[in-house]
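Mind looking over this structure? Questions follow.
One protein chain is absent from this view; the other protein chains keep their places.
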Amino acid sequence: MNTRHRAVGAVLAVGVLSALTACASGAGTDSAGGGSSSLSIYAWAGEIPDSVISGFEKETGITVTVDTFDSNETMISKLAAGNSGYDIVEPSQYAVQLLVDRNLVAQIDKSKLEGFDNLAEKFVDPSFDPDNAHAIPWAWGTTGILYNQACTGKEITGWADMWDPAYSGKIYMLDNMLSAYIAGLQVEGLSATTTSQDDIEKATQKLIEQKPLLAGYNSQNYADLVGSGDACIAEAYSGTTAAKAVMANPDVHYIIPEEGGTLWTDSFSVVEGTSNTDAAYKWLNYTLRPEVAALLTDDASLASTNAGALELVKDQSLVSNPAIYAPADSLTKSEFIVDPGAALSYFQDGWTRLRAS
Amino acid sequence: MDRIISWIAGAVFVFLYIPIAAVIVYSFNASEVGYRFDGLTLRWYAELFGDRMLGDALRTSLVVGLAAAVLSTIIGLLSAYGLVRFRVRGRAVFLAAILIPLIVPEIVLGVSLLTIFSSAGIPTGYATLVLGHVVITLPLSTLVLVGAMSTLDPSLGEAAADLGASPWQTFARVILPLLRPSLMAAFLLSFATSFSNIVVSTFTSGVGTTTLPLRIYSTLRTGLTPELNALGTLLVLATLGLILVVGVSQMRRILAGPPTPAA
Partner (left out) sequence: MTTFTQTRRAQTEPPRIRRPSAVAGYLLLLPATAVIVVLVIVPTLVILRDSFAISDPLGGTLGGFTLDNYAKLLDPVYAKTLGYSLGMAALNAIVCVVVGYIVAYFIATRSARTQPVLLVLVIIPFLTDFLVRTFAWITLLGSGGPLIPLLRAVGIDATSLVPSQLAVTLSLLYAFLPVAVFPIYASLRAVDPALREAASDLGATAVQTHLRVFIPLAAPGIVSAVVLTFVPTLGVFVIPVLLGGGKDPLVGNLIVTLFTEFRNEPLGAALSMVVLALMLLTIVVAALLARLRTSRKAS
């Protein structure tokens, strides 16, 4: 009896643990001969599909290590401490400027790039990175509204609906200062990129007005809450989670609010001081290929910045899914959120007061 | 009264396992979203075995957890013994200092540890991870063992000395066996704390040494995938397997210690 217990136990424990650890990591070290180079990438989880990594490794023989971060700020802190060991980093658009100001990313040598012309016009010379001097955009999306029509009872058109007392207790805003202010500012007809203290104060008042109606501030599982009907309407980012929610439940819709909404972009930058520049540029060039960029949509349900990728996407329903690719006509009033610089303190004061109200 | 206690304790154990049962059930959920059950599938297990990043993270967490828990328990034991059994001064200051990692918010601790490591030129990696985890688990193991040590009858040590035992023998053959269950408690608690730590790990991990909870936390923005339920299920099974391997009776023999003194 005892021996049988032990046998079963041994098989369970050893089998499970070794299968998970050895087998899975073994799958990664299938480097081609002479693969002495390695590449370390620090990126958002889920934005670099395995297919892209393994394709790159097979072609170049370079071993890729991808570590993931949960927020731009964490990433910046780690880089700022020095000697992070990363070669490529994937900042969001407002983080690019912060990294540049602190000399944490290197200037991109355009002469070493191939395929830069594949980028869609919107992402060439953007406001957050003039002349693409420091970042090559990879994925993009929008900040908009995810709602459940069975719960709201009608179509939602804009931020104003998130102040509707009819949905009291079933509204969620993003737990992110700048994102929440997008709604607060745009609903008052103000620009989401304003640095005026008066504008910001107006938005703060509007947000304080909204707080009693809210179920909460949530950046993690709002999609599930909207999907299950626990929430009627939530401020949301487009991308993998929104797409999943929309595809799983026909009542769930993602829209860009009529007041404007905003665009976000995640780009690749080369870390300042890295010695691995060869491998880094190989990576940039690889990901600029349309067929590789198309994998971002097919395998990660994200919108690619690559113009040539659109027609190469295998599952075209993803391209017409507004939770991934926002229709061009809805983006006329959308702006890129950039870092507010010195105006940050106005936002901070407002946000602290809002959260304590 | 004893019956009430048993009932409540039983209810608590059930309470502890309700979400575990949910995790196991949902690991077979064919639906991609958590709020609906769409039928059974093994798809998430297949995805899990192919996910090399998760496998690497699991291995890192296990190694770091074991190392940190072992170090923490040993140091905690030495400290507990020194604090309780010897005439040292500044006991309160020592304990207060040990508690600091618990009080200081993890992000602050993490950032300052990273500052120190990079000033000292120590590259982030396994070493810094283990050091960071020892810092946050030391208060736990020390307090657990100080508590156990304080409750032990101090006259036992004296009795052993009277009977001719050397200090080492007193420690190894009288104190240690009595402390074994508490040592196990300290070790398990330290391991579990290290295994689930997110914030300090964020700042003390290096390239390729991402821990499991860190990897999972970073997927929050893009959404937790159901394969994590499969991972949770397998971890529970692996631990249960471990118990069976070590053997219940074996454990009892190791941990029961000497029979308690009869009246």
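Miscellaneous remarks
Lettered A and B in written order, each chain numbered from 1.
Keep in mind that, in the parts below, contacts are C-beta pairs under 8 Å (C-beta built on N, C-alpha and C of every residue); 3 or more make two chains touch, one makes a residue touch a chain.
Computed from a predicted structure; not experimentally measured.
Interface note for the absent chain: among B:M53, B:A67, B:L113 or B:V207, the touching residue is B:L113.
Only one of the listed residues, B:A67, B:L129, B:A148 or B:V207, touches the absent chain: B:A148. For the chain missing from the display, the contacting residue among A:Q93, A:N221 or A:T287 is A:N221, taking the whole complex into account. Listed by residue number, the positions of chain A touching the unshown chain are 71, 73-74, 76-77, 80, 98, 101-102, 175-178, 211, 214-218, 220-221, 224-225, 228-230, 341-342, 344, 348, 351-353, 355-356. Although one chain is not displayed, chain B still touches it through residues 1-2, 5-6, 8-9, 12-13, 15-20, 22-23, 26, 34-36, 74-76, 78-79, 81-83, 85-89, 92, 94, 96-109, 111-113, 115-116, 131-132, 134-135, 138-140, 142-148, 150-155, 157-158, 167, 178, 181-182, 184-186, 188-189, 191-193, 195-196, 198, 212-213, 216-217, 220, 224, 228-229, 231-233, 235-236, 239-240, 243, 248-249, 251-252, 255-257, 260-263.
One rule holds for everything that comes next: only the chains that are shown with their structure count from here on.
Chain A meets chain B in the complex at residues 2, 5-6, 8-14, 16-17, 19-25, 27-28, 40, 44-47, 50, 65-71, 74, 77-78, 81-86, 219-221, 223-224, 227-228, 230, 237, 239-241, 244-245, 247-249. Within the complex, the chain B residues that touch chain A are 31-36, 48-56, 58-59, 62, 111, 114-115, 118, 123-124, 202-203, 205-208, 210, 214-215, 217-224, 231, 234-235, 237-247, 249.
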